[in-house]
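One protein chain omitted, others in place.
Letters A and B name the chains as they come in the text, with residue numbers starting at 1 for each one.
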Amino acid sequence: MSYKTDLPVMKPFKPREPEPLLGFRPWHIVVIALLVFFGPSLAFAQAGVPLLTPFAVLLDWVPLLLQGFIFNLAISFLAMALGTALGTLLGLGQISLSRATRGVSWFLTQFFRNAPWLVLLFFAMFLLPFEINLLGVSIPFPDWFKAILGLSLPVMANVSEIVRGAVRSLPSGQWEAAESLAYSRRQTLWLIILPQCVKRMLPPWMNLYSILTMATVLASIVGVSEVMTLTGQALAAEGGRPELLAPFYGFVLLLFFAYCYPIARFTVRLERKFAVIN
Amino acid sequence: MIKTTMNTLASALVLSAMGLTAASADVLDTIKERGTLVVGVKADYKPYGFLDSSGNIIGIEPDLAKDVADKLGVEVEYVPVVSSNRMQFLEQGKIDLMIATMTDTEDRRKVVQIVDPNYYSSGTNILALKSLGLEEWEDLRGKPVCGIQGAFYNKSTSQNYGAEIVAFTGTAEAYSALKAGNCAAFVYDDSAIVAKTNDPEWSDYEMPLKTIDDAPWGLAVQLGEDEFASLMSDMITEWHKSGRILELETEWGVANTPFAEAMHAKFK
């Protein structure tokens, strides 16, 4: 018989969900973002103020910057897809029965998790060839593709950890029950364990996607024409006027906020929905 | 099924091998076949190569590249490059031709084929506030000086004159940092600085020192592309002869440089 008390020393530690920003709903943020940035410029334009105010200058560049941002999103989708595919394999490798596979997978995961994203990006950028010759067919490796590869490396390592964590979080009874029903290890993994893991993996996976999206701006440092590179070039073309800096960088901040904040809220909702009641 | 795949693979192999030999034999054929000349130019170096608000690269060097494409009867495509990647791009074949404010040095001639005669020239100088009253390079000792990552004069400025180089990834950042007062000066190519001092926004700034390391700029093609190089050589001679460079300088608001004038006089 176990002793029970309603005065525990500590309650279980649950990661806390961030509260909504000032009680706003996600779509409010998008509307406010648009108003803050386009409102003043439209007002200036209508009032006939000469097109030299910082916001008017920004407005001139907005279409180009938006194109750059869409490029960032494209990089994030592809890097996430590639990283998830590789990371799932690596994660399964980490729970493999073979000691060697486990060891190698563990090392790769730790190595790419511990290296800074920016350093990995530099690594992919400068050390990958411009094109590779496979069976005489030359496959070009453009910059954006190298950026995708560079960003997918840390994603891979993190997905690997997510997979391993999710599999290990399932009660061992699941494995034993499957074994008693004569499922092979592969069947158990694919038919019983992984389907249950998806729910547990989804919230951390979406958090990772958010982090990746925000990391795509790092590609500017290695010269990919994404939104930060274009912002820098736009500022150079406008002659480096200091009063332009706040609106331009602020605009980039808002673009990312308008995209990542709804994702973060959605993740919280998913977490709540999938919460495992112990 | 397998046989057809093998056949396709084999023919692909042969075809690409032929393509490869053709490419290494003469890039001009590749350009004509492709219908576009891919040129590496700067995109943050006003007025030599910069961006307009619709995302096109414009400036003196893109105009020169356009002349080359017109001569070859093909379209032109610009690839933005920065100092730290321009030679790699050319080596890797990502660009056919590089006109990207590159100083002609012995070391670089080992990596890429720099075409004679040189098309332009600039030296190293600084942009600094007039009120600082800098007169000599030695005055920079111990002061933070903005620079660009990958520029060859960063090391010499810090080793020879004791300046503390603060290197940024792009010119926009460096200009902003200079204006904010994070650096005492910005060490850069004098051609860009001259253009900057004419800008009313920068009227408090000057180019106070004697230009050092005055060196010609070289446009470059891949090593071994002799035919393309000789065509470019004629092209440059023609630019100097016809005064095209002087004309472009005026068009983009740069005072005519002594180098361009001297070359015009020489080839006229």
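In this text, a contact is a pair of C-beta atoms (placed from the backbone, for glycine too) under 8 Å apart; a residue touches a chain by one contact, two chains touch by 3 or more.
Following the convention adopted for this analysis, contacts and distances are computed from a predicted model.
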TODO: From the list "Phosphate transport system permease protein PstA", "Mycofactocin maturase MftC", "Cytochrome C" or "Amino acid ABC transporter membrane protein 1, PAAT family", give the UniProt name belonging to the chain omitted from this structure.
DONE: "Amino acid ABC transporter membrane protein 1, PAAT family"
Task: Contacts of the hidden chain among displayed chains - done: A, B
Open item on the list: Using the touch definition from the top, which of A:77, A:106, A:175 or A:256 touches the missing chain?
Closed with: A:256
Task: Residue of B:44, B:96, B:173 or B:189 touching the missing chain in the full complex - done: B:173
TODO: Could you tell me which of B:30, B:53, B:84 or B:197 touches the chain that is not displayed?
DONE: B:84
Task: Those residues of chain A which, in the complete complex, touch the missing chain - done: 7-16, 18-23, 110-111, 114-120, 122-123, 126-127, 210, 214-218, 220-221, 228, 242, 245-246, 249-250, 252-253, 256-257, 260-261, 264
Open item on the list: Under the stated touch rule, tell me which residues of chain B contact the chain that is not displayed.
Closed with: 84, 129, 131-133, 143, 146, 149-152, 154-155, 159, 165-169, 173, 176-177, 179-182, 184
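Just so it is clear, only the chains that are shown with their structure count from here on.
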Task: chain A-facing residues of chain B, complex - done: 9, 12-13, 16-17, 20, 43-46, 50-55, 80-82, 84-85, 88-89, 92-94, 169-173, 175-176, 179-180, 199, 201-202
TODO: Would you mind writing out the residues of chain A in touch with chain B in their complex?
DONE: 60-61, 63-64, 67, 126, 129-131, 135-138, 220-221, 223, 225, 230, 232-237, 239-242, 245
